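Presented below is the structure to which this report refers.
What you see is the complex with one protein chain gone and the rest in place.
After this line comes chain A, so read on.
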Amino acid sequence: MLLLTCPCCGVTAEETEFAPGGEAHLKRSGPGSSDAEFDSYMFNRKNPRGVHFERWRHAYGCGKWFLAARCTMTLEVFGTYPAQTLEPPAEIVAAIKAKRPDWEGFA
């Protein structure tokens, strides 16, 4: 059971206090998008063995969504940050690079 820190209210809590929401930083494909784009938006997930960006909601706390950078293999959490970002902020990227020098970066 993971420990996560909600960047909105600052509480560090058990995983059961949060609800997972899948991969973060997806770009919505609405009307006008091609079948391939829509397919990618709906179904294609990176599912990496390693650094991953995820959506979580502090469902039994402040109710806010936030994002987490986490290693799916070791379960290390590099950091959590507000959901209102289009890509991982610089300090999160730096924290990951410090621990995973070989990481290819967010793409």
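Assume contacts are C-beta pairs under 8 Å (C-beta built on N, C-alpha and C of every residue); 3 or more make two chains touch, one makes a residue touch a chain; residues count from 1.
One rule holds in what follows: contacts and distances are computed from a predicted model.
Colleague: Tell me the UniProt name of the left-out chain, picking from "Ubiquinone biosynthesis protein UbiV", "Branched-chain amino acid ABC transporter permease", "Sarcosine oxidase subunit alpha" or "NADH-quinone oxidoreductase subunit L".
Modeller: So the chain that does not appear here would be "Sarcosine oxidase subunit alpha", according to UniProt.
Colleague: Among A:7, A:21 or A:89, which one is in touch with the chain left out?
Modeller: A:21
Colleague: Residue by residue, what part of chain A touches the chain that was omitted?
Modeller: Output for chain A: 1-4, 14-15, 19, 21, 28-33, 35, 38, 41-42, 55, 57, 59, 63-65, 71, 74-77, 83-84, 99.
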